[in-house]
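Removed: one protein chain of the complex. Kept in place: all other protein chains.
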Amino acid sequence: MSDNRDPFRLNRRRFLKGSALATGALALPQFAFADGHTKKPSELIVRAWGGAWGESLQAGVADPFTEATGIPVRLDFTEDNEIKPKIWAAVDQGRVPPIHVNWDTTTNATISALRGVTVDLGDLKGLDGLLSIAKPTGIDGWPLVNTYSYVYVCAYRPEAFPDGPPESWRVMLDPKFKGRVALYDDGIGFNPIAVIAGGGSMSDIPDNMEPGYQFYRDLKENEPLLGEDADFTTWFQNGEIDIACTISVNARAAKQKGINVEWTVPKEGCKVDTDGLWIPKGLPANEEYWSKRFIEFAITREAQEKWCSLLGLPPVYPGLEPPADLAGDPAYPTAPADFEKLVSVPSPVLVENQPIWFSKFSEIMQG
Amino acid sequence: MVEIRDVSKAFGDVLAVDDASLALPKGEFLTILGPSGCGKTTLLRMIAGFIRPNAGEILINGAAVDNVPPYRRSIGMVFQRLALFPHMTAAQNVAYPLKMRGFDPVTIPDRVSEYLRLVRLDGFEKRRPQELSGGQQQRVAIARALSFSPDLLLLDEPLSALDKKLREEMQLEFRRIQQELGVTTINVTHDQREALVMSDQIVVMSEGRIQQSDSPEAVYRAPSNRFVANFIGLTAMFKGAVEVSGDGGILVRVGDTALKARAQGELGNGTAVDCALRAEQVRILDDPANGDATAFENVVTGEVRQRIFEGDRMVYEISVPALADAVLFAFDHDPLHHAEHRPQSQVKLGWNARDFFAFPSDRT
Partner (left out) sequence: MAETAAGGKPLSWRLIDGVDRLVAAAWPRGLHGMNGYLFLLPAVALVFILVIGLGYMVEFSLHELDLATYRLKEAYSLTNYQTFFERPVYIRVLWRSLLAAAIVTLITLVLAFPYAYLMVRTTSAATRKFLLVALFLPFFIGQVVRAYGWLIILGKEGLLNSIVTGIGLPPLDLIYNYPAVILGLVQYMLPFAVLLLTPAVAAIGEDIELASESLGATWIGTFRHVVIPMAKPGIIGAGIVVFTLTLTDFAMPEILGGGTSDFIANAIYDSYFQISNIGLGSALSIVLTLVGSALVALMLMIAGTGTLGFAERKS
């Protein structure tokens, strides 16, 4: 496939790794034009989420990048939670990590950054022009770049809500919806909302989560279904659920497939969060170099516009118009007024508390 | 006690038992004798109730048992492979039918020891079948089949797997126990010696049909057809034709020779017959101890083709030109002291008409 195929690639890889270690972190790729530091790899492997997510990355970033550089991009759909320990183990043992670029939630990416397995991206071109949310918080430098924000909306089946969209998340507790409510299987995206819906406020997070836990306990009585991104679309499609807390992308994908699904931001608000891209340590210098070029490309206007409009999410590149179907949608925050209706938890708080919230969530739900 | 009336059983196209009838008085020992595949086991299993006949009926104690399941029939059975329960001790095996048949639990231990004593296995109560010898296993099997005092005991070739010596020992043992208890017994075997030794009555079967039903002596001395004559003993069979038919005695022409024979059935002049002559009825007249030629009604000369030393006797295979090269068998019971007849040597043979059967030849 690639014109860069080299029968001695393995040897070269090993050699390059040694030389990269020797020159150390100061060996900036820009100054290494002449030798193997910029040699194009036969492919770049980018871990991604499947379904509508993977398709948008392929069409919005991967394909144009290949067109521009000649480097094929392969998407690896290993689960984000499963790739993480593999990368960690590879870095610990000095092996080459299994992927070049990881597309990850900001919280998980930050955890990997704390673990010290991420490459600093501060030297990427174009970082300066991005919205401020592109820069990770609570950690030094640029171990990752946030690429868009997204909202965990309240998705619902209009047929089950003849009087209009649900106004409050508390509708989930209505016995009418017993067995027909769905959340993520670790409760992600709902933790702060549960606190507010349970009678608490933002100031209770993270020190007094009890109102949220109480809400979970009440919800448990209603036998919620717990799943992952793909499950929500299937469940809506098969009529298994009436209401769910899921990322707007999934609801929009279901809607675009012709499934009758709408979404709303109830009065308690919705959690807003970001995803980002990062590069694991331990790659051969030329592969790391081109991985950085990939992320650099992903934050250009061109890529951001296409990728994010396919996802239906607000990009970190400023000044882009929302897709027609999402203009004025509360799940596509652009104006400050939009953000006021949403709940954002600072990354450091999430990193420190999310594992605790997950445990508590499963403790209650597995009862 | 047991009566079988016109019973038939077919498996697919194969007629395993064809219109069989027999009757067995109480306390007698009957053996169904025949080669493998003759239908004897099928007949036995119909009596046991494992197989239902297509036609006819079976009566036990005067009552038809057609709709009585095996476990309600008062029948003890010893199987070919014994079918002892390997997970139970000898005593537990013997107690099994007592428990299943609802005997008073208080009486069971006594009964078990009584029957183990009967089969001379006292002291082996705690052994499991795999810890017992072949003969001991036989004894457990028979004790188990008898402990509940069944009306009828069925033996499905239980001795066939034993070596000769043990088999002969067990034959006598089975007979002893049967007579001691007076239990009506039906045995199935392909071993003619076993049948002759043990039975009050023998039923010879072949190809699903009962060929003869008689006392052991009668079956031996007066076979009712060529199959029975051929099956029991070492028998020479050859063809001939009736020349002169008279009261009891007839003359049969075989090759160039006319022989005096005993007619089994109506035989007119000229009838084609099968002749049967048992080895032990033939005397080799060259041996002085066997008497002289005048003592025998039929005397011929033949040539020794083969001799087989069996230890207690010598078996000769002798071809007789005057009988159209028919091959006869003869025994010499004292081979070490008497003259040995080497192959190719000429010998004179004699036998009497009452031991020489002529059957109507129904097959070519």
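Should a chain be cited, it is by its letter among A and B, assigned in written order, with residues numbered from 1 in that chain.
Here, contacts are C-beta pairs under 8 Å (C-beta built on N, C-alpha and C of every residue); 3 or more make two chains touch, one makes a residue touch a chain.
Just so we're clear, the structure is a prediction, and the values are computed from it rather than from any experiment.
The omitted chain makes contact with just one of the residues B:111, B:144 or B:175: B:144. Between the chain not shown and the residues B:46, B:60 or B:75, the one that touches is B:75.
Residue in contact with the omitted chain (choice from A:116, A:199 or A:346): A:116.
Touching the missing chain, out of B:23, B:59, B:83 or B:197, is residue B:83. With the whole complex as reference, residues 48-50, 69-71, 73, 75-77, 79-81, 83-87, 96-97, 100-101, 128, 130-132, 144-145, 148, 154 of subunit B touch the missing chain.
Mapped onto subunit A, the interface with the missing chain covers residues 79, 81-82, 84-85, 88, 111-112, 114-116, 179, 185-186, 220, 223-227, 238-240, 351-352, 354-355, 358-359, 362-367.
Quick note on the criterion: only the chains that are shown with their structure count from here on.
Taking each chain's centre as the mean of its C-alpha atoms, subunit A lies 90 Å from subunit B.
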